[in-house]
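Missing here is one protein chain; the remaining ones are kept as they sit in the complex.
By written order: A and B. Residues from 1 in each chain.
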Amino acid sequence: MKREIPLFVCVVSALAMIIAYYSPKLDWMDDMLQKWFLIIAVFAFILGAISIILVNGNRISKQVPGWGYNVVLLIGLFVTLGLGIFGGIDPKTPFFYIFTYIFTPLSATMFSLLAFFIASAAFRAFKAKTWEATLLLIAAFIVMLGRVPLGELMWSWLPVLKHYSLNNLVENWIMGCFNTAGQRAILLGASVGLISISLKILLGIERPYMGGE
Amino acid sequence: MGIGYIIGIWLAGFLTIAIFTFLYKDNPVYKFAEHLYVGVSAGYIMAIDYNNILKPNLFGNIAIAYDSTVNKGVFDLAAWSYLFAGVLGVMLILRVIPKVSWVSRWPLAFMVGLGAGLNIPVTMDATILAQLNSTLCSVWLPNDPGTMVFNILLLIGVCTGLIYFYFSIEHKGIFIGGASRVGIAVLMISFGAAFGYTVMARISLLVGRFLFFRDEWWPTLDIIMKSIGIS
Partner (left out) sequence: MLEKLANLDRRIIFLFVGLAVLIPIIFPLGLPNAVSQPVQNIYDFVETIPEGSLVFISFDYGPSTKIECEPMALAVTKQLFRRNIKVVGWALWPEGASMARNVFDVTGKEYNKKYGVDYINLGYKAGGSITIKEIGEDIRSTFPQDVDNISIDKYSVMDGVKNYKNFKLGVSVSAGVPGLREYIVVANSIFGVPIAGGCTAVSAPEMYPYLNSKQMVGLMGGLKGAAEYETLMNYVGDASKGMDAQSIAHLLIVLFVIMSNIIFFMQKKK
């Protein structure tokens, strides 16, 4: 019951998807399963939110240092959730106001901090210690300057090179040729890995849904 | 521009500055904004999930099933089956209760199985075969030498890159060792390009926040100044 049924469910659902993929007339097999997936996927998000509530509730009840911030977190969560469920989500609602003036700036600014950290990291770690690192550095320089208008302007000042398009060099050769080759090699390797892990799941060798058991 | 808009813009401005204070050092104002962000985003996702998925796809279909069974006397199996999906969803949530957490394996197994079942054929067709086809099938183009050189370089790059990732044999000798070194070179150019693009992405995000201050916050300041008689 605890081990066999999950394995059975996993194998049957995987086989249904594969069979339906190669036999379009059997679309009905995966159609219903896909509709269910959409519903269950939502509950995965809800599970995540419940986990946040439990962890923060626990910290508040134990009054660990900084528990006031956990109160802020839970207030933010319940107010947004309550307004979204009972007041609707259209642009005239308080929910959308929170989305526009609280969620959007917080989210955008949080990620914008990375601009500062990437500059600091580049200063500290980006050293031409080996020929491989030098190659990486040169490619990064050309792309960084080649993808902005100022780089194109600076290129036009160079005596001989100005007759060749920097945009063409970056787009066609670095991105279109060498980057494509490198990314394709990674993609092919990762795809073989993905198929192999999927086959292991299908055959019951790999059981990630058992939670380590 | 209403008062609600101006308050909203100033609130957004305050929260933006609150996050930026972290650049100096960690502080209570940043921590407040950080926790608020996590809370609001979790609340937002749950509310959208309820309104955009649970309401139309789950409750809506169960209502249709109920209506056809009770009012029309027709048992709509397809619509009722959504109830089963809902039960599986609830079983997933039971993961937080240790005594019955094992029941969450059923919906998890279902999701993993469906994902694996789609991945096998789709990855084979749309990624492996399509990418190999594109790499191998356009090499010989005698009428277009420029493209041919480009495609041969691409082919060499992909093959040497794959040789570099092939760890079952030692990367020694002229063929494997040399190819592996060429592969590293191709990968390094690729990583360099990726780094350049990553810098572009991160700077863009900062540009976005400064554009907010210039194009949205600054005009509201102008309005406030004028309304209190300072121009």
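A few notes on this one:
As a convention for this text, a residue touches a chain if its C-beta (ideal position, glycine included) is under 8 Å from a C-beta of that chain, and two chains touch if they have at least 3 such contacts.
Model, not experiment: these values are computed from the prediction.
Across the entire complex, the residue among A:Val71, A:Leu145 or A:Met210 in touch with the chain not shown is A:Leu145. Residue B:Pro56 is the one among B:Pro56, B:Gly177 or B:Pro219 that touches the chain not shown. Contact with the chain not shown here comes from a single listed residue; of B:Tyr5, B:Phe32 or B:Tyr197, that residue is B:Tyr197. For the chain left out of this panel, the touching residue among A:Ala14, A:Ile52, A:Leu81 or A:Met110 is A:Met110. Within chain B, the residues in touch with the undisplayed chain are 23-24, 44-45, 48-49, 51-53, 55-57, 60-61, 114-115, 118, 122-123, 125-127, 130-131, 133-134, 154, 190, 193-194, 197-201, 203-208, 210-211, 214.
Mapped onto chain A, the interface with the missing chain covers residues 21, 27, 30-31, 34-35, 37-38, 41-42, 44-45, 88-91, 96, 99, 103-105, 107-108, 110-111, 115-116, 118-120, 122-124, 126-129, 137, 141, 144-145, 147-153, 165, 167, 171-172, 175-176, 179-180, 183-184, 187.
Simple rule for what comes next: only the chains that are shown with their structure count from here on.
Between chain A and chain B the centroid-to-centroid distance comes to 3 Å (mean Cα coordinates, whole Å). Residue ranges on chain B touching chain A, taken from their complex, read 4, 7-9, 11-13, 15-16, 19-20, 22-23, 31-51, 53-54, 57-58, 78, 81-82, 84-86, 88-90, 92-93, 95-96, 101-102, 105-124, 127-128, 131-132, 135, 150, 153-154, 156-158, 160-162, 164-165, 183-200, 202-203, 205-206, 208-209, 212.
Residues 2, 5-7, 9-18, 21-22, 30, 32-52, 54, 66, 69-70, 72-85, 88-89, 95, 97-118, 122, 132-133, 135-144, 147-148, 172, 174-189, 191-192, 194-195, 197-199, 201-202, 207-211 of chain A are the ones touching chain B in the complex.
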